[in-house]
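Written out below as C-alpha cells is the structure these notes cover.
A single protein chain has been omitted from the complex, and every remaining protein chain is retained in its original position.
Right after this comes chain A.
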Amino acid sequence: MEQLRTIGRELAMGSQGGWGQSKEFLDLVKSIGEARSKAEEDRIIARELEHLKRRLADPDVQRRKMKELLLRLVYAEMLGHDASFGHIHAVKMTHDESLPLKRTGYLAVALFLDERHDLVILVVNTIQKDLRSDNYLVVCAALTAACRLIGEEAIPAVLPQVVELLAHPKEAVRKKAVMALHRFYQRSPSSVSHLVSNFRKRLCDNDPGVMGATLCPLYDLILGEPNSYKDLVVSFVNILKQVAERRLPTSYDYHQMPAPFIQIKLLKILAVLGSGDKQASGHMYTVLGDIFRKGDTASNIGNAILYECICCISSIFPNPKMLEAAAETTSKFLKSDSHNLKYMGIDALGRLIKINPDIAEEHQLAVIDCLEDPDDTLKRKTFELLYKMTNSTNVEVIVDRMIEYMINITDHHYKTEIASRCVELAEQFAPSNQWFIQTMNKVFEHAGDLVNIRVAHNLMRLIAEGFGEEDEGADSQLRSSAVDSYLRIVGEPKLPSSFLQIICWVLGEYGTADGKYSASYIIGKLCDVAEAHLTDDTVKAYAISAILKIFAFEIALGRKIDLLPECQTLVDELSASHSTDLQQRAYELQALLGLDKNAVESVMPADASCEDIEVDRNLSFLNSYVQQALENGASPYIPESERSGVISIGSYRSQEQQETSAHTLRFEAYEMPKPSLPLATSQSSMSTPITNLVPVTEPGYYKEDHQTSKSQPPGDAVSGEFGVKLRLDGVQKKWGRPTYSSSTPSSSTSSKQTTNGASHSDGGGSSSQPRESSYGSKRQQGTEVSAEKQRLAASLFGSAAAKADRKAQASRKTAKDSPSTEKVATTNVTAQPVKEQVIPAAPPPDLLDLGDEPVSSNPPSADPFSQLEGLLGPASAAPVLSGTPATGTSKAPDLMSIFSDDVPTGVASGSTDPTLGDVNSSSHKGTTAVASKKGPSLQDALQKNATARQVGVTPTGNNPNLFKDLLG
C-alpha cells in the first residue's frame, strides 16, 4: 500500500506546476519556514540529517525514494549544514541507468563537490562513459557536471571525447562541449592550447547558440594574446553587423533587442582586438556607429549594449566621431534618474577621460551629485573616478574627501583600498610637505593597521630623503613639521602599531635635529610610547632604538645627559625581555652609554639614514692586519684548490669553532658537514665573498672599538686570536637573522656609519643591507610609475587649476541643492505606486509586506517582519481582515519600477482582492481568486493551489509573499 502511494506520488511529480515531493519533504520545508530562530532551524535540519543518514544507509531503500533523499540532502547543505556523509550516495546515483535518477545524481554531485574533492575521482569514470552515450541528454548532463568537476589532472581523461562532441549533431551538445573546453582552458591553458582552432571552427556554427557560446572562450583567448586573432576582426564585425540587423532568429531577441547578450560579448572582443590597433579599429567604426544610432536608452538591456559600446570605443584607437557619440550617451546616463545608469555613467566617464580629459568638465555637477549621494555604491564609484582624475591642483580636495569618507566606513576591504589610494595620491601630488605629513598622519591614524607596512617604510624613507630636491632647507622643514605633528599626536590612545613605528623612528632620527625640543623631552615621550604599548614588541623595539639614537646624538655633540629614571626602568625591563631582539637593543643602548664621543660618532652618525653603504668585497682593509698576524708567526692562508689532504691549522680551528656552534640548538635540517666546512669558514676568514649569513665585516671598526663594544659580535674575519668570540657569530647565524630583520631603525642608522666603505657586522648591519637595496629598487620603480602617471595626468587635465576652483564651487552649490533633488525623488516614489495600482495585486495581505516603502498605510500589520518570519502557518484572520479595507487604496509593490519597459501583464482586476480578503470564503472562491492571479495557465494555477492547500499552505497564510508572482 505504502508502495502504491509512493508510486502515485512519483507519477504526480512529472506534471508541471505541482510540487511532487513527499509529505515528509514538504513538512520539512514548512517547519523550516516556520522556524522562529536560526537555532530552531539548525535543530530541525540536524534532526533531518540524522534521519537521512539512517535512510541512506538502508540497503533496501528504493531508487526513486533515494532521489528524494538526495534532494533533501541538497536542501540541507544549501542551508549551510554539512551533509558530507551523503556525498557518496550522490556519486552512486550518477551510475544509475535511468535518466532522471542520473541527472539527479549529477545535480547533487555538482552541488556537493568541486574539482578539489576526493570523491571526484569516482565520478570521472562515469562522466567518461556518459560522454559516449547515445542519448544526447545523458551527454548533456555529463558535460554540465564536467564543467564543475573536472580539475586539471582529470582533463586528459575526458578531453578527447569532449573534442569529439564539438561535432555532435545536437546543437545543445556542441554548445556544452564548447563551454566545457572553455572551462578546461581556464583551469589549465596548456592542456587545451592545441585545440584552439576548434573554437575558430565553432564560430561558424550554424546554430547561433553554439556561436554565442564560442565567444566566451574566444574572449579569454584573445585577452591572452590579441595578436594571434587579428584575422578574425572582420568576421567579428560581420557577425555583430548581422546580429544588429536582426539576422538571427527572433527567439534570440530579448526585450525587442536582437540577441543583446551576443552583441555585448562581441563588443568586448572587439574592444580587446582594436586596442592600440588603428587598422583593426578602422573596421569597427561603422558598426559601432550603427549600434549607437539604434541604441535604445529606454530599456535596461539597450543601455547595457550602449555601455559596452562606450567601453569598446574608449579601448580601441580613438575616433572623434565615435568619441562624441560615446560622450553623448555618457551624459544621458549621468543625467538619468536611475542610480544604475548614473553608476554606469560614472564608470563610462572614467574610461573616456583617459582619452579626452575635457569630457569630465561638462559633467562636474553630475559627478559632485553622485559624490554626495547617500548610495554607497555610487559614492565609491565616484571616488574611483576622482582617483583617476586627480592631479596636483585638485589633489587636496579629492584626498581630503576620500579621507573623510574613509574615517566613517567599517568595511575593511574597502577601507584598505581607499587608504592606499590616498597614500598613493598624496605621495604623487602633494602640494606641500606640511599637507603631505598631515594627510599621512590622518591616513595612519584611522587606517594604519590596514595599509601595507611598506607604505609606512615608504613614509619614513620620504621623510629621511625629502622630496628629492636639492634644497636641504625644505627637507629639514619637512622633518621638523613631522616631528611637531608627531609630538602632538603621540599621546593619543589607540594609535595603530605601524603609525607608532613611524613616529618612533622619526622622533629618534630627527626629534632633536632642529634644537627645538630637548633630548630628555623626546626621550620621555618615547618612554611613554613603550610603556603604553606593553604588548607590542615591534613598537617597543622602535622606541628603544629611537632612544638609543637620541643618546648617541647627544653624546656626539658632547653633551652630558643622564638616564631618566623612567628610561632606566624601561632599559632594565627590556634587558630582561623574552624577546632577544628587545634584549639586544637594550644592551646596545647600555653599551653605547659607556662609549666616548668619537666612538659614538662613528657608531651612530647623525642623520645618515640615507647614506649608501659601500661594500668592500675583497676585504682589502684587512691586509695590514693579516700582514701583522703573519709576522707574528701565523700560518698563511692557502686557497682550497692548493690545499693538500693535511688540515691546516686555520681550517682546523674554524672547524672546531663550527663544532662548538654545532653544540648549540640547531633548527635547520642536517647538512653534510665534513667536506664543506673547511670551505665555508676558511672562505670567510679571508678575502673571498662573504658567507651567506653574515654579509659584511668591517675590521676597521673592530680595531677602533672592539675592546669597548661587547654587544657587537665580531665578524668572521677575526678568526685568528678571536676564535672564542667566533662562537657568538655562529650563534648569531642561527638566531639572529629573523630578529634582526625587524629592526629597521637601528639597522638603517647603523648602516650609515660606513665612512670607510663597509658596513660593520652587527645584526642591524646584516639586515640593513638587503633592506636598503630593496628600498632602492622600489624607489626606482616608484619614480618610473609616478613619472608615467604624471604624464598621464598632465595630458588629462590641461586647465586643471581653473577647473579645480569651479569644482569646489560646484561642490558647495550642490551640497545645498541635493536635499531638494532628494525631495523630488521621494515624490516620485509615492507617485509611482499609484500608477501601478492597476496591477492585480496578489492576495491582499501582500500589501502588508511593504515595510520599507513609504506607502504602507496599514496599521494592523505593524510588524511586517513577524509575518515574514513564518513561512506558512494557520491562516490568521486578523491581519487579513484588517488588510481588506486597504486593498482598494494601497498598492502592489512596485516590482519592476526600474524597468519601465516591462508592462504589467496581469489582466485580473482588483475586484478579486476583496473576495480573497474574506477568510471564510468557500474554497471555491479562494481558488478562483488565486487562479486569476496566477495568470495565463489556469490549470497550473489550480493544481498549484490545490497542492498548496494539501500541505497546509494557503495564500491567506502568514507569508502570502510566497504566492506572489515574481514577475508581477
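Following the convention adopted for this analysis, a residue touches a chain if its C-beta (ideal position, glycine included) is under 8 Å from a C-beta of that chain, and two chains touch if they have at least 3 such contacts; residues count from 1.
Throughout what follows, contacts and distances are computed from a predicted model.
UniProt protein name for the omitted subunit, picking from "AP complex subunit sigma", "V-type proton ATPase subunit F", "40S ribosomal protein S8" or "UBC core domain-containing protein"?
So, among "AP complex subunit sigma", "V-type proton ATPase subunit F", "40S ribosomal protein S8" or "UBC core domain-containing protein", the name matching the hidden chain's UniProt entry is "AP complex subunit sigma".
Among A:Arg202, A:Arg380 or A:Arg461, which one touches the chain that has been omitted from the display?
Hidden-chain contact among the options goes to A:Arg380.
With the full complex in mind, choose from A:Leu79, A:Leu195 or A:Ile355 the residue touching the hidden chain.
A:Leu79
I'm checking contacts with the chain that's been left out. Which of A:Phe261, A:Tyr285, A:Trp435 or A:Tyr517 qualifies?
A:Phe261
By the contact criterion defined above, which parts of chain A meet the unshown chain? Give residue numbers in ascending order.
Spelled out for chain A, the touching residues are 14, 16-17, 19-21, 25-26, 29, 32-33, 71, 74-75, 77-80, 82, 99-100, 103-104, 107, 110-111, 114-116, 137, 140, 144, 147-148, 172, 175-176, 179-180, 182-183, 186, 208-209, 212-213, 216, 249, 251-252, 254-255, 259-262, 264, 300-301, 303-304, 307-308, 311, 339-340, 342-344, 375-378, 380-381, 413-414, 825, 829, 842, 849, 852-853, 865, 868-869, 871, 893-895, 897-899, 933-937, 940-941, 944, 948, 953, 961-968.
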